[in-house]
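Single-structure report; data block below.
This view holds just a subset of the chains, kept in their places.
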């Protein structure tokens, strides 16, 4: 992957920080399974299975903790 | 999603912080599966399956840790 997919953990708002957390949770999937066709094949399992969605949401929570700390919780 | 769904991590009380944690755990589901009809279809799995409920509660715990730190644990 290009080295500038993640220039910084700093975001303007908490909502943007949350979106960054979602992005961070997705990139690992691409790095572990670089074959886009195989990922596409697994897509229904991700997006249409409740347990997979819940597990994905947990990853977002873990990354959001990191991003929020990086931004000092956007406390100005 | 609108950018103002998450204006701040700061809440007046710990209970409001907990509700924010629940909201944060739900938003990831919407971002990963944007199709409301498909989410509705999976709803029984979320709300009527003990393992899914327990997994969801764990996500809330992870987000609550972030929100509590952001609020300096509401220690005044």
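Couple of notes before you dig in:
For clarity, chains are labelled A and B in written order, and residue numbers in each chain start from 1.
The criterion applied here is as follows: contacts are C-beta pairs under 8 Å (C-beta built on N, C-alpha and C of every residue); 3 or more make two chains touch, one makes a residue touch a chain.
Please read all numbers here as calculations on a predicted model, not as lab measurements.
Shown are 2 identical chains; the number of copies across the whole complex in this structure file is 6.
By our rule, only the chains that are shown with their structure count from here on.
The rotation relating chain A to chain B, fitted on Cα atoms, amounts to 60°, rounded to the nearest 5. Computed from the mean C-alpha positions, the centre of chain A lies at a distance of 16 Å from the centre of chain B. Listed in rising order, the residues of chain B touching chain A in the complex are 1, 3-10, 24-29, 31-33, 38, 42, 45-46, 49, 51-52, 55-56, 58-59, 62-63, 65-66, 69-70. By the touch criterion given at the top, residues 13-16, 18-19, 22, 46-51, 53-58, 60-62, 64-65, 68-69, 73-75 of chain A touch chain B in their complex.
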